[in-house]
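For reference, the structure I am asking about is given below.
For this depiction, one protein chain was excluded, whereas all remaining protein chains were kept in their positions.
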Amino acid sequence: MTTLDDLMKLPGAMAAFEFRGSGEVLEQRIAYPDRINESTLDLLAHMCAANLSIATMQARGWEKVTGMEGFYPIQEFTLIGFDWSVVVSGLQREHYKQAGKFSLPPFMGVVLANESADYEAAFGILERKEPVP
Amino acid sequence: MSMIRRLLALDGVNVICHFRDDGYLIEGYGLMSHNDMGRLAQFARDYRRIAQGNADQLAMFSGMRGWTPPHGWIIRGVTQSLCGVANLVCVVDSTGAPLNEILLELREVSHW
Partner (left out) sequence: MSIVTDLLAKPGVIAAGEYAYRGDRFSHRGALSEDHARVASIMCRATTMSVNMEASMLEALQPLSGLLPPRGWLVHGPGYTVCVVANVFCLLDNSKGSINDLVGFMRQALPAVPADMI
């Protein structure tokens, strides 16, 4: 069972996806293709890549200026939209970096319906420490 | 004749638009439909604010002077590029267009 499949089991999960840092979707699961299609997911992934980069820049700057640690590396960025939320993470990559690997796994994301969204459960799956091969 | 129209006389400039602070298209000229010019204006206004916000943060965190307020931005694509200065945005060819001259002209026209 892959992480994408686990993300799809979250309450209100509409889609789950893997994407590159540059935004391209590599793999996806879509629960309701009439609500979210591949084209939307592609745009969403590009947007999330931008947001993670900006949040990382902010965490870096904030920790430097304030001395308050605990933001970097960003574990997840979440956009709470009007009806949907999207949670994305590149945390698995950090584990690979710590293990000295140069080839990194993709970023991961999940789209949730706001009414039933369980952000903590989404973070829990995305923060699960997978073994580094 | 509109002052911004003279930008079109420069090599490689395909579209020039002037927009309000809220992103509403005031005037636009060149090889693009009016609808698309409206979209371009909205995008340019949004992108300008984002670039400004990021530059403000860079200045704030690094303490380095000289980044803010930003004069403009360029997004360079394979065949087409976008240049934004103040409330002006233009679409130019990525190859062959005299980008330096276009930017100077955009800055001058933006002051009018």
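Here are a few things to note about the model shown:
Per-chain residue numbering starts at 1, and chain names A and B are given in the order in which the chains are listed.
In the analysis below, a contact is a pair of C-beta atoms (placed from the backbone, for glycine too) under 8 Å apart; a residue touches a chain by one contact, two chains touch by 3 or more.
This structure is a prediction, so every number in the text was calculated from the model and none was measured.
Within the entire complex, contacts from the absent chain reach the displayed chains A, B. Against the chain not shown here, chain B presents residues 22, 39, 42-43, 46-47, 49-50, 53-54, 56-57, 60.
Of the residues in chain A, those that touch the hidden partner chain are 35-36, 39-40, 43-44, 47, 50-51, 54-55, 58-59, 61-62, 65-66, 68-84, 86, 114, 117-120, 123.
Note that only the chains that are shown with their structure count from here on.
Interface of chain A with chain B (complex): residues 54, 57-58, 60-62, 64-65. Residues of chain B that touch chain A in their complex: 54, 57-58, 60-62.
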